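Every protein chain of the complex appears in place save one, which is left out.
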Amino acid sequence: MSFNDNLLIVIAASAIFYGTPLVFAALGEILAERSGVINLGVEGMMLLGAVSAAWVATNVDGPAGVVLPLALLAAMIAAGMGAAIHAFLTITLRVNQIISGLALTIFAGAAGLSSYLANIWNLGQAPIVNQFNRLDVLGLADMPLLGPILFHQTLLTYLSWSLVIGASFYLFRTRAGLHLRSVGESPQTADSVGISVAGYRYFHVILGGTFAGIAGACFSLSIVPTWADGLTSGQGWIALALVIFGFWRPDLMLVGAYLFGALSSLGFTLQARGVGISLAVLSALPYAMTIIVLVLVSTSSARRHLGAPAALGKPYEREER
Amino acid sequence: MSAITRFGIRLEPRPDRPRWLVWAVPVCSFFAALLVGAVVLLVTAQNPLSTYLRILERGFLDQGALSGTLVAATPLLFTGLCAAVAFKIGFFNIGGEGQFYMGAIFASGIALSYGDDLPAWLAILSMIVAGAIGGGIWAAVPGILRAYFKTNEIITSLMLNYIAGIIATYLIFESESFWRELDGTGAVFPKGKVIPLITWWPNLDLGSLVIPFGFLLGIAGAVWLAVLQRRTRFGYEMRVVGGAPTTARYAGMRPSRIIVIVAAISGAFAGLGGAADVGNFRHVLDPKGLQQSGFGYAGIVVAALARLNPLATIFVAVILGGITNAGYALRGPDFPSGLVGTLQGLILFCTLGGEVLVRYRIVRTASTSVAVKAAGS
Partner (left out) sequence: MTSNGLAGAATAIAVAAFGVSKRFPGVIANQDVNFDVRVGEVHALLGENGAGKTTLSNILTGLYRPDDGHLEVAGLSVEFDTPRDAINAGIGMVHQHFRLVPTFTVAENIALGAKLPSERHIPNLREIEERVSELANRFEMPVDPRSRVWQLSVGEQQRVEILKVLYRDAKVLIMDEPTAVLTPIEADVLAGTLRSMVDQGRSVIFISHKLGEVMSISDRVTVLREGRSIGTVATSDTSRQDLAQLMVGRTIERVERRVTDVPASGPTVLEIAGISADGDRGLQALNDVSLHVRRGEILGVAGVAGNGQRELVEVLAGLRARSSGTITVEGEPFDRMDARHPIHLGVAYVPQDRLGTGLAGDLSIEENLILKKYRRRPVSGGPFLRTSVIRSEAVALMDRFDVRAPSPQTPTRQLSGGNVQKVLLAREMSGAPKVLVIASPTQGLDVGAVATVHGLLLEAAEAGVGILLVSEDLEEVRALADRVAVIYEGSIMAVLDAQDATIERLGLLMGGSRDAGDKS
């Protein structure tokens, strides 16, 4: 047994592997919520992304280097379209954001469009051949300690890292990021200096949707890689909790995502090692931890200064007269 | 300053809401949803007309179809009331699913421990109470967390759905619990114990139509809720807390306490649905069946379509129950399982969008006047 089979290293490596879809989904939701729009449709958008990616991966012929990017693109477009429905309903028609987001998840979710499409496309018959495999980056995968954790992940993980860095820079260093945050904090202020509130909201809700699509593709092309209805098993909702946990910051969210990735993977890892903990307890752990963490975060005094965007959930309309 | 003539739409609040509009808009939204659904079906190479006709036949018109529809409508009615009462005060309980499971677990537990020597009515009553308590407790948790720790109830109630599902699965598949059948085939293929015949809920047989007792119980629940909301002090407090929490505190109400009570009532409705599922229909704790049905999530659709009105919930539950029933009956290669959920989602989207027409008038923003333009250039 080599050093890298050490339990902690295995858990850390799989935490990143299982946390990757959470990073994408939560990062997308951070962008949407920073603009002031809650999108509870994450789970539904992820499933739309997962099913579209699965279709491309099974039905398009070609080398993996062509098929997989196409699959990701399809996932982003499908989930982005789902997000666009939510954007139209909540931004233009001022429908309650919570109800609209739930509607999106019901529409697209495990018993909705994603299942319908998977059925008529005959997915789920066989495992998906084109998958994102773990890479051996710079030949360092076998390096002790850091090898399996940092250099033996799929391309999706490296993509998620670059998106987190990019989003942090965008949010806190660029003019557009400043404008985005002002739209979420005080749309009246943004409007009065000529920033298009609706424009920023549409763009970031849809962009967030495309990220959720990638998160869904992580499941159908990497983690599960076959089709099963509802294969995301509520990870979209955990992503929503991670946004709160991370105080709407990409960097803090990343930490949370890997914590939950570790919890999700704990079941398989421990079972494989024959550790005698009930499967029920292990599988309930991520959900129970989400509740506990949310309670801790919502009672902590930090919330006062690092809290939600002030206009989150509120439709914006110019006051009349 | 731009020379392009811009036009767009703007929403203006309606000063008055004509009565006919309040009825016409949901009906039109419903048909709009069918139209969009038809596009989805066409794109995916299905015939929309025949699909809809078959839903209509198998859901409502065929011999015995309506009885089956009431069976499908019963859980939707309960989970619809669950969402309606909670959403009305701004408590977004989307844990109806898990509360439904807990109701089923509690009610089946009581039924299984029942001897043959007690009267049937007591058995049914105790199942009702147990179901309500099971669901109520499961919903009170997010209620308390929201009221006293300001924790987002949407996520907590949803996480509890998964935990309830894991508990139910554990009881039947991963343990040798009281709920599990350990004799006969049950020893090999895990399944739940069937509850004693005496605890089975009755049906009201009208010849061509069979009405489950659970559905009647649901109607009674809806009427009770309507009276509670419109005619009582507590209903008044719910309206103030839901519409204006600051004002509620100002008037000396206790919003936290009201939220917890309403959360528990909401969960109790879902729990009753779970009890009805065990008592009236399945007669067994069936974790797989429960989780595949997704009654809790569908209840949100029901409540939203009924505009959170308890009496309208009955009507909507029957309509969606019909679609669900037809979905069961028709399930097969050219009627895939996700279709019902897709249609429900579309109906919900269209109704939400349509509701805007009740509240606002859509106004074309004035295009620019040419004369002024000329003066500027």
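Just so it is clear, A and B label the chains in written order, and each chain counts residues from 1 on its own.
By definition in this document, a residue touches a chain if its C-beta (ideal position, glycine included) is under 8 Å from a C-beta of that chain, and two chains touch if they have at least 3 such contacts.
Since the model is a prediction, treat every value here as computed from it, not as a measurement.
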item: Where the missing chain makes contact, among the chains that are shown; value: A, B
item: Selected from A:Ile120, A:Val137, A:Ile195 or A:Leu279 as touching the chain missing from the view; value: A:Ile195
item: Hidden-chain contact residue, picked from the options A:Asn59, A:Asn122, A:Thr174 or A:Ser278; value: A:Thr174
item: Touching residues on chain A - with respect to the absent chain; value: 173-175, 178-179, 181-182, 185-186, 188-196, 304-305, 310, 318, 320-321
item: Footprint left on chain B by the chain that the document does not show; value: 1-2, 6, 12-13, 15, 231-236, 239-240, 243-244, 246-252, 361, 365-366, 368, 372-373, 375-376
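To be clear about the criterion, only the chains that are shown with their structure count from here on.
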item: Intercentroid distance (Cα basis), chain B paired with chain A, Å; value: 27
item: Chain B to chain A touching residues, read off their complex; value: 9, 11, 40, 44-46, 87, 92, 94, 145, 149-152, 154-156, 158-163, 166-167, 169-170, 174-175, 294, 297-298, 300-301, 304, 336-342, 344-346, 348-349, 352-353, 355-356, 360
item: Touching residues (chain side chain A, partner chain B) in the complex; value: 40, 85, 89, 92-96, 98-100, 102-120, 229, 233-234, 237-238, 240-241, 244, 278-280, 283-284, 287-288, 290-291, 294-295, 298-299, 317
